[in-house]
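Since the structure comes first, as structure tokens, the remarks are kept for the end.
Apart from one protein chain that is not included, each protein chain of the complex appears where it belongs.
Labels run A and B following the written order; every chain starts at residue 1.
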Amino acid sequence: MRQRSLIAITAALAAGALTLTACGSRDSGDKGSDSGGTTVVIGVDAPLTGDLSALGLGIKNSVDLAAKTANKKNYVDGVKFEIKALDDQAQPSSGQQNASTLVADKDVLGVVGPLNSSVAESMQKVFDDAKLVQISPANTGPALTQGANWQTKKERQYKSYFRTATTDAIQGPFAAQYVFNDAKKKKVFVIDDKKTYGAGLASTFTAEFKKIGGQVVGTDHIDPDTKDFSAVATKVKNSGADVVYYGGEYPQAGPLSKQIKASGAKIPVVGGDGIYDPTFIKLAGANSAGDLATSVGAPVETLASAKQFVADYKAGGYKEEYAAYGGYSYDAAWAIIEGVKKAVEDNDGKLPDDARAKVTAAVQNVSFDGVTGKVSFDEFGDATNKQLTVYAVENGAWKAVKSGTFTG
Amino acid sequence: MNAIGPVEPGEGTAVPRPAGRRPGTGRDRRPTALRRRPLAAALTAALLLAAGVCLYATRPDVPSPAPPTPPAPSQLPFPAQVVDVTFVGPHAPPPGAAPQFFAFELLLSVDAGPEVTVTRVSQPYAGMSVATAPRTPFRTRAGAARTIVITLHVTECETVPENDGLPFLDVTLRNTRAIQEQSFILGPRYAHALSRALQVACSNDSG
């Protein structure tokens, strides 16, 4: 009897699993058939599950909105856009697999993503070999576009890689300037999570903070898998620091900020765009008031185009927030759409045979007014529009306190 | 191993469970069929449940594809979104000026929207002050660009870092839409020029 019930349960589970699999693929199965023209797929790679899914789902939905808007306007004659979103779980290995998957799908003419710089590193070459354009809405590591020696000798890494976000080369120093000159904090404790993004940001911050006369009274690196930072918090308290800079993302930054304040050190935690998310405030609790984050772009409320985006996003009925990178993702997707449009128009209204290469070349030269301002790319693939904003936690929400424009 | 059950009901084994028996169905069925029924029921339930879950899970994100509203007619832009300030180069100081004074040329342009007024230009360090020519406030029309000269004066060398990597100017901008303070980070050439000028200014403090 035991054997039997086991078999019954296993069979039921297997049947259920099979049904689920079948229905999972239903989505993509019935789409392409109902359009007469060509279908172009925009790939999306972002963490759609896990700690960073709030950001990743915002990216996916925003790209979806861009594709739908283009279809609605019939922006590229005879071309219908679809998205294909893959989950990289913020893991470089998954990112690379996804990159191969997207390259293998011949309808994919451009990819938006990823969120994490470390994931981008694993994807760049795969896309470049396939001449498939990739635009990241969120990568801020300078080395991705300008090479590992970007401080001394800038060198374009991959012709197919672009980004709409501003790099850490500006973000870290801008935070240092704000902390030192506006917040008047002179002694910093620097913590990072050892990942490409976090460590890079912490080092650009540290370099500038020292240059302008600040003092680094301690450093530590945390393990992003744990939630117990009490030992680090005690170190921070005893270091006499009056501010903490954290290079990393909100799933760790929130508890870290909370535990630092709990240790008795009532000092602000400062971070980059990786902590600029409402979840940070939720995790850090009531004592997070006064914590600071720099993020790329101008505050949404000062951009007319962004307001339009916010309204459309709401009207689109998406379940998740567009989060920190929504506008950048929309612009990244739109840059690909512009690239496809150019490629099609140059080829008498049809997709050329070497569409991927043509789209990549076209993206290099796009220029349009996007959600986040003027969108175009420089010789390294970086966004030419380099605005950034310092936000502070006030009454349980992020509030813009200072904005800057890089015009170098 | 004998899970299927006897083919012919043995004595006492064929008695169907009273609860599971419906009139007219029990007698002519073999016990296996009876015992299969819960299995089949479980399978059906699981399938139905799975189908339901999957229908629920994959229900369209967009209940009714609400038409994205067409772009709103020209809302006035915020000043910081239309103003660009770029570094041109060092400006020759007036003859006989002390090295604590040095000047740079900037180009300020307005892309679009209403006229923009620059009401204030400042920099972050306590040991330094800044003056502009033309004096603030001054106005610039959309589509126009004007050269402005900023003159920096170092009063206390200790509080001014000599090799700031990302120096910026805080510029207060106003148009009919809003007043905004924006930091313009003028890039590596400005950083370099500023750092060189500061080294000259602060090398001979006696002046």
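The definition used in the following text is that contacts are C-beta pairs under 8 Å (C-beta built on N, C-alpha and C of every residue); 3 or more make two chains touch, one makes a residue touch a chain.
Going forward, contacts and distances are computed from a predicted model.
Looking at the choices "Inner-membrane translocator", "AzlD domain-containing protein", "ABC transporter permease" or "NADH-quinone oxidoreductase subunit N", the name in the UniProt record of the chain not drawn here is "ABC transporter permease". Within the full complex, the chain left out of the display contacts the shown chains A. Note on the undisplayed chain: of the listed residues A:Asn98, A:Thr145, A:Gln177 or A:Ser263, the one touching it is A:Ser263. When the full complex is taken into account, the listed residue touching the unshown chain is A:Lys282, out of A:Lys72, A:Lys282, A:Lys314 or A:Lys399. Shown as candidates are A:Asp51, A:Asp107, A:Asp128 or A:Asp182; the residue that touches the absent chain is A:Asp51. Against the chain not shown here, subunit A presents residues 2-3, 6, 9, 49-51, 53-54, 193-194, 219-223, 225-232, 234-235, 237-238, 251, 254-255, 258-259, 262-264, 279, 282-283, 285.
To be clear about the criterion, only the chains that are shown with their structure count from here on.
Taken together, the subunit B residues at the contact with subunit A in this complex read 3, 35, 38-39, 42-43, 45-47, 49-51, 53-55, 57-58, 61-69, 71-72, 75-78, 80-81, 84-87, 124-125, 159, 161, 163-166, 168, 178, 180-190. For subunit A in complex with subunit B, the touching residues are 3-4, 8-9, 11-13, 15-17, 19-20, 23-24, 26-27, 61, 65, 68-69, 72, 170, 173-174, 176-177, 181-182, 207-208, 211-213, 298, 302-304, 307-308, 311-312, 315-319, 373, 387, 402-408.
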